[in-house]
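Before anything else, here's the structure in question.
With one protein chain held back, the other chains of the complex are shown just where they sit.
Showing chain A:
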Amino acid sequence: MVKSARCGQVVWLGEAAVALSPDESGRFSDLLKEHADGLVARWAELVGAGLQGRMSRPELERQTRDLQKGFQQALAAGARDLKDEEAAELRAQLSELSSHRARQGFSANETAISVFALKDAVLDVLGDTDDINTLRAFVSFSAFIDRAALFTFDSYVRVRESLIADQTEQLLELSTPVVKLWDGVVAVPLVGTLDSARAQVVMERLLQTLVDTGSPYAIIDITGVPAVDTQVAQHILKTVVAARLMGADCIISGIRPQIAQTIVALGIEFGDIATKASLADALRYVLGQKSYKVVAAKRTER
(Lines give C-alpha, C1' and ligand atoms only; values in the text may rest on other atoms or scores of the structure.)
Protein backbone atom coordinates (compact mmCIF):
# COMPACT_ATOMS: atom_id res chain seq x y z
CA MET A 1 0.00 0.00 0.00
CA VAL A 2 2.71 2.37 0.98
CA LYS A 3 4.67 1.35 -2.08
CA SER A 4 2.09 2.63 -4.54
CA ALA A 5 2.41 6.09 -3.08
CA ARG A 6 6.15 6.00 -3.44
CA CYS A 7 5.87 5.21 -7.15
CA GLY A 8 4.54 8.66 -7.72
CA GLN A 9 1.23 7.41 -9.08
CA VAL A 10 -1.93 9.31 -8.47
CA VAL A 11 -3.41 7.89 -5.32
CA TRP A 12 -6.70 9.22 -4.16
CA LEU A 13 -6.83 10.67 -0.72
CA GLY A 14 -8.59 8.76 1.99
CA GLU A 15 -6.94 5.41 1.33
CA ALA A 16 -4.33 3.89 3.56
CA ALA A 17 -1.76 4.63 0.85
CA VAL A 18 -1.09 8.03 2.39
CA ALA A 19 -1.26 6.88 5.98
CA LEU A 20 1.72 7.64 8.15
CA SER A 21 4.21 4.86 8.70
CA PRO A 22 4.78 4.02 12.40
CA ASP A 23 8.20 5.57 12.00
CA GLU A 24 6.75 8.81 10.68
CA SER A 25 4.05 9.18 13.30
CA GLY A 26 6.71 8.73 15.97
CA ARG A 27 8.88 11.32 14.29
CA PHE A 28 6.10 13.89 14.08
CA SER A 29 5.05 13.19 17.61
CA ASP A 30 8.60 14.02 18.72
CA LEU A 31 8.65 17.09 16.52
CA LEU A 32 5.36 18.36 17.96
CA LYS A 33 6.67 17.78 21.48
CA GLU A 34 10.09 19.28 20.94
CA HIS A 35 8.89 22.47 19.26
CA ALA A 36 5.63 22.70 21.20
CA ASP A 37 5.94 26.36 22.20
CA GLY A 38 7.12 27.63 18.84
CA LEU A 39 4.47 25.65 17.01
CA VAL A 40 1.63 26.80 19.22
CA ALA A 41 2.69 30.43 18.92
CA ARG A 42 2.98 30.29 15.13
CA TRP A 43 -0.21 28.24 14.80
CA ALA A 44 -2.24 30.57 17.01
CA GLU A 45 -0.86 33.52 15.07
CA LEU A 46 -1.99 32.03 11.74
CA VAL A 47 -5.45 31.15 13.06
CA GLY A 48 -5.77 34.51 14.84
CA ALA A 49 -5.09 36.39 11.59
CA GLY A 50 -8.10 34.66 10.03
CA LEU A 51 -10.41 35.23 12.99
CA GLN A 52 -9.70 38.97 13.02
CA GLY A 53 -9.83 39.53 16.72
CA ARG A 54 -13.14 37.84 17.37
CA MET A 55 -11.47 35.54 19.87
CA SER A 56 -9.12 36.62 22.62
CA ARG A 57 -5.47 35.68 22.21
CA PRO A 58 -5.17 33.72 25.49
CA GLU A 59 -8.29 31.70 24.66
CA LEU A 60 -7.02 30.99 21.19
CA GLU A 61 -3.63 29.90 22.50
CA ARG A 62 -5.23 27.63 25.06
CA GLN A 63 -7.37 26.05 22.36
CA THR A 64 -4.42 25.67 20.03
CA ARG A 65 -2.26 24.17 22.77
CA ASP A 66 -4.99 21.62 23.53
CA LEU A 67 -5.20 20.71 19.87
CA GLN A 68 -1.43 20.45 19.60
CA LYS A 69 -1.45 18.10 22.58
CA GLY A 70 -4.24 16.11 20.99
CA PHE A 71 -2.31 15.68 17.75
CA GLN A 72 0.88 14.88 19.62
CA GLN A 73 -0.74 12.28 21.87
CA ALA A 74 -2.56 10.62 18.99
CA LEU A 75 0.65 10.33 17.00
CA ALA A 76 2.64 9.19 20.03
CA ALA A 77 0.07 6.46 20.64
CA GLY A 78 0.82 5.26 17.13
CA ALA A 79 -2.16 6.61 15.20
CA ARG A 80 -1.44 6.30 11.49
CA ASP A 81 -4.78 7.51 10.28
CA LEU A 82 -7.55 9.63 11.73
CA LYS A 83 -9.87 6.62 11.71
CA ASP A 84 -7.57 4.69 14.05
CA GLU A 85 -8.51 3.77 17.60
CA GLU A 86 -5.57 5.83 18.91
CA ALA A 87 -6.99 9.00 17.37
CA ALA A 88 -10.39 8.73 19.09
CA GLU A 89 -9.46 11.41 21.62
CA LEU A 90 -8.31 13.74 18.84
CA ARG A 91 -11.54 13.21 16.92
CA ALA A 92 -13.59 14.13 19.98
CA GLN A 93 -11.46 17.25 20.38
CA LEU A 94 -11.95 18.25 16.76
CA SER A 95 -15.70 17.85 16.84
CA GLU A 96 -15.86 19.87 20.03
CA LEU A 97 -13.82 22.62 18.38
CA SER A 98 -16.07 22.74 15.33
CA SER A 99 -19.30 22.70 17.33
CA HIS A 100 -17.87 25.55 19.43
CA ARG A 101 -16.98 27.55 16.32
CA ALA A 102 -20.28 26.81 14.59
CA ARG A 103 -22.32 27.98 17.58
CA GLN A 104 -20.24 31.14 17.90
CA GLY A 105 -21.05 31.97 14.28
CA PHE A 106 -17.62 31.47 12.73
CA SER A 107 -17.61 30.54 9.04
CA ALA A 108 -16.66 27.10 7.73
CA ASN A 109 -13.49 28.62 6.30
CA GLU A 110 -12.44 30.04 9.65
CA THR A 111 -13.09 26.71 11.32
CA ALA A 112 -11.13 24.66 8.79
CA ILE A 113 -8.14 27.02 8.96
CA SER A 114 -7.84 26.25 12.67
CA VAL A 115 -6.63 22.82 11.62
CA PHE A 116 -4.93 23.59 8.31
CA ALA A 117 -2.68 26.20 9.90
CA LEU A 118 -0.83 23.40 11.69
CA LYS A 119 0.69 22.45 8.32
CA ASP A 120 2.25 25.86 7.83
CA ALA A 121 3.46 25.91 11.40
CA VAL A 122 5.16 22.51 11.01
CA LEU A 123 6.68 23.54 7.70
CA ASP A 124 8.17 26.60 9.39
CA VAL A 125 9.72 24.40 12.06
CA LEU A 126 11.12 21.95 9.51
CA GLY A 127 12.74 24.84 7.68
CA ASP A 128 14.43 24.50 4.30
CA THR A 129 15.28 20.91 3.61
CA ASP A 130 16.42 18.95 0.61
CA ASP A 131 16.03 15.66 2.39
CA ILE A 132 13.64 13.57 0.34
CA ASN A 133 12.59 11.47 3.32
CA THR A 134 11.59 14.52 5.30
CA LEU A 135 9.54 15.71 2.35
CA ARG A 136 7.83 12.34 2.00
CA ALA A 137 7.07 12.27 5.69
CA PHE A 138 5.65 15.79 5.47
CA VAL A 139 3.36 14.81 2.62
CA SER A 140 1.97 11.93 4.68
CA PHE A 141 1.63 14.16 7.71
CA SER A 142 -0.08 16.79 5.60
CA ALA A 143 -2.59 14.19 4.36
CA PHE A 144 -3.27 13.32 7.99
CA ILE A 145 -4.05 16.95 8.72
CA ASP A 146 -6.21 17.19 5.59
CA ARG A 147 -8.36 14.38 6.91
CA ALA A 148 -8.51 16.01 10.32
CA ALA A 149 -9.69 19.24 8.67
CA LEU A 150 -12.27 17.40 6.57
CA PHE A 151 -13.52 15.72 9.71
CA THR A 152 -13.75 19.12 11.43
CA PHE A 153 -15.62 20.51 8.44
CA ASP A 154 -18.02 17.58 8.53
CA SER A 155 -18.88 18.09 12.18
CA TYR A 156 -19.18 21.83 11.57
CA VAL A 157 -21.82 21.19 8.89
CA ARG A 158 -23.62 18.73 11.15
CA VAL A 159 -23.82 21.26 13.98
CA ARG A 160 -25.02 23.98 11.61
CA GLU A 161 -27.71 21.69 10.23
CA SER A 162 -28.99 20.89 13.68
CA LEU A 163 -28.98 24.62 14.48
CA ILE A 164 -31.10 25.28 11.39
CA ALA A 165 -33.50 22.48 12.29
CA ASP A 166 -33.85 23.94 15.79
CA GLN A 167 -34.51 27.39 14.42
CA THR A 168 -37.15 26.10 11.99
CA GLU A 169 -38.93 24.53 14.90
CA GLN A 170 -38.65 27.70 16.96
CA LEU A 171 -40.03 29.69 14.05
CA LEU A 172 -43.04 27.38 13.83
CA GLU A 173 -43.69 27.95 17.51
CA LEU A 174 -43.18 31.69 17.25
CA SER A 175 -45.39 32.27 14.27
CA THR A 176 -48.55 30.64 15.57
CA PRO A 177 -49.74 32.19 18.80
CA VAL A 178 -53.33 31.76 19.87
CA VAL A 179 -54.50 34.82 21.78
CA LYS A 180 -57.53 35.40 23.95
CA LEU A 181 -59.46 38.47 22.74
CA TRP A 182 -62.44 38.38 25.06
CA ASP A 183 -64.09 36.01 27.42
CA GLY A 184 -64.88 33.03 25.22
CA VAL A 185 -63.23 34.46 22.11
CA VAL A 186 -59.80 33.33 20.91
CA ALA A 187 -57.94 34.54 17.81
CA VAL A 188 -55.15 33.15 15.64
CA PRO A 189 -53.28 35.85 13.74
CA LEU A 190 -51.65 34.07 10.80
CA VAL A 191 -48.51 35.68 9.38
CA GLY A 192 -46.55 34.51 6.37
CA THR A 193 -46.79 31.38 4.31
CA LEU A 194 -49.27 28.76 5.46
CA ASP A 195 -47.80 25.45 4.37
CA SER A 196 -48.93 22.02 5.50
CA ALA A 197 -46.58 21.88 8.51
CA ARG A 198 -47.70 25.26 9.83
CA ALA A 199 -51.35 24.58 9.10
CA GLN A 200 -51.02 21.46 11.22
CA VAL A 201 -49.45 23.40 14.12
CA VAL A 202 -52.11 26.11 13.87
CA MET A 203 -54.91 23.59 13.94
CA GLU A 204 -53.47 21.71 16.92
CA ARG A 205 -52.87 24.91 18.89
CA LEU A 206 -56.30 26.31 18.14
CA LEU A 207 -58.18 23.13 19.03
CA GLN A 208 -56.20 22.72 22.25
CA THR A 209 -56.86 26.35 23.21
CA LEU A 210 -60.56 25.87 22.53
CA VAL A 211 -60.57 22.97 24.98
CA ASP A 212 -58.43 24.77 27.58
CA THR A 213 -60.44 27.99 27.57
CA GLY A 214 -63.84 26.53 26.73
CA SER A 215 -64.27 29.24 24.11
CA PRO A 216 -67.26 28.99 21.79
CA TYR A 217 -65.74 31.44 19.26
CA ALA A 218 -62.49 31.43 17.29
CA ILE A 219 -61.30 34.10 14.89
CA ILE A 220 -58.72 33.22 12.23
CA ASP A 221 -57.06 36.41 11.03
CA ILE A 222 -55.28 36.21 7.66
CA THR A 223 -54.16 39.85 7.38
CA GLY A 224 -50.55 38.70 7.39
CA VAL A 225 -50.93 36.00 4.74
CA PRO A 226 -49.62 37.48 1.47
CA ALA A 227 -51.48 35.17 -0.91
CA VAL A 228 -54.39 32.82 -0.42
CA ASP A 229 -54.22 30.00 -2.94
CA THR A 230 -56.27 26.82 -2.97
CA GLN A 231 -53.87 25.03 -0.63
CA VAL A 232 -54.04 27.79 1.99
CA ALA A 233 -57.82 27.96 1.62
CA GLN A 234 -58.09 24.22 2.05
CA HIS A 235 -56.01 24.34 5.24
CA ILE A 236 -58.18 27.13 6.65
CA LEU A 237 -61.39 25.30 5.72
CA LYS A 238 -60.18 22.12 7.39
CA THR A 239 -59.30 24.04 10.56
CA VAL A 240 -62.76 25.64 10.60
CA VAL A 241 -64.48 22.27 10.14
CA ALA A 242 -62.40 20.73 12.96
CA ALA A 243 -63.26 23.63 15.28
CA ARG A 244 -66.94 23.26 14.41
CA LEU A 245 -66.83 19.58 15.26
CA MET A 246 -65.75 20.69 18.71
CA GLY A 247 -68.68 23.05 18.92
CA ALA A 248 -66.84 26.29 18.28
CA ASP A 249 -67.81 28.86 15.68
CA CYS A 250 -65.06 30.19 13.42
CA ILE A 251 -64.84 33.59 11.82
CA ILE A 252 -62.24 34.41 9.17
CA SER A 253 -61.05 37.99 9.27
CA GLY A 254 -58.46 40.14 7.54
CA ILE A 255 -59.66 39.57 4.00
CA ARG A 256 -58.21 42.46 2.02
CA PRO A 257 -59.70 43.63 -1.32
CA GLN A 258 -57.04 41.99 -3.48
CA ILE A 259 -57.38 38.72 -1.59
CA ALA A 260 -61.17 38.81 -1.93
CA GLN A 261 -60.91 39.29 -5.71
CA THR A 262 -58.38 36.50 -6.02
CA ILE A 263 -60.53 34.11 -4.01
CA VAL A 264 -63.53 34.89 -6.24
CA ALA A 265 -61.49 34.36 -9.43
CA LEU A 266 -60.12 31.08 -8.11
CA GLY A 267 -63.65 29.96 -7.32
CA ILE A 268 -63.06 29.12 -3.68
CA GLU A 269 -66.25 29.10 -1.63
CA PHE A 270 -66.26 29.65 2.08
CA GLY A 271 -69.89 28.56 2.30
CA ASP A 272 -71.64 29.65 5.46
CA ILE A 273 -68.43 30.57 7.28
CA ALA A 274 -68.58 34.17 8.50
CA THR A 275 -65.83 36.32 6.96
CA LYS A 276 -64.93 39.88 7.89
CA ALA A 277 -62.58 42.52 6.50
CA SER A 278 -60.84 43.24 9.78
CA LEU A 279 -60.22 41.71 13.17
CA ALA A 280 -62.22 44.54 14.79
CA ASP A 281 -65.23 43.69 12.64
CA ALA A 282 -64.93 40.05 13.58
CA LEU A 283 -64.78 40.87 17.29
CA ARG A 284 -67.78 43.18 17.01
CA TYR A 285 -69.68 40.42 15.18
CA VAL A 286 -68.87 37.88 17.88
CA LEU A 287 -69.84 40.26 20.67
CA GLY A 288 -73.11 40.85 18.84
CA GLN A 289 -73.69 37.10 18.69
CA LYS A 290 -73.08 36.93 22.42
CA SER A 291 -75.65 39.72 22.92
CA TYR A 292 -73.08 42.19 24.13
CA LYS A 293 -73.54 45.74 23.01
CA VAL A 294 -70.60 48.11 22.51
CA VAL A 295 -71.58 51.59 23.63
CA ALA A 296 -69.53 54.69 24.35
CA ALA A 297 -69.27 55.39 28.06
CA LYS A 298 -71.15 58.48 29.20
CA ARG A 299 -68.73 61.19 30.28
CA THR A 300 -69.61 62.49 33.70
CA GLU A 301 -68.49 65.91 34.87
CA ARG A 302 -66.84 65.95 38.23
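One rule holds in what follows: contacts are C-beta pairs under 8 Å (C-beta built on N, C-alpha and C of every residue); 3 or more make two chains touch, one makes a residue touch a chain; residues count from 1.
Following the convention adopted for this analysis, contacts and distances are computed from a predicted model.
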Quiz prompt | Which of "Cytochrome bc1 complex Rieske iron-sulfur subunit", "Stage V sporulation protein AC", "Anti-sigma regulatory factor" or "3-oxoacyl-[acyl-carrier-protein] synthase 2" matches, in UniProt, the chain that is not displayed | solution = "Anti-sigma regulatory factor"
Quiz prompt | Among A:Asp23, A:Asp37, A:Asp131 or A:Asp195, residue touching the chain not depicted | solution = A:Asp195
Exercise. Kindly state which of the options A:Ala36, A:Ala77 or A:Ile268 is in contact with the chain not pictured.
Key: A:Ile268
Quiz item: Quick one: which of A:Val159, A:Val228 or A:Ala282 touches the chain that's been left out?
Solution: A:Val228
Quiz prompt | Residues of chain A in contact with the chain not shown | solution = 193, 195-196, 226-231, 233-234, 257-259, 261-262, 265-268
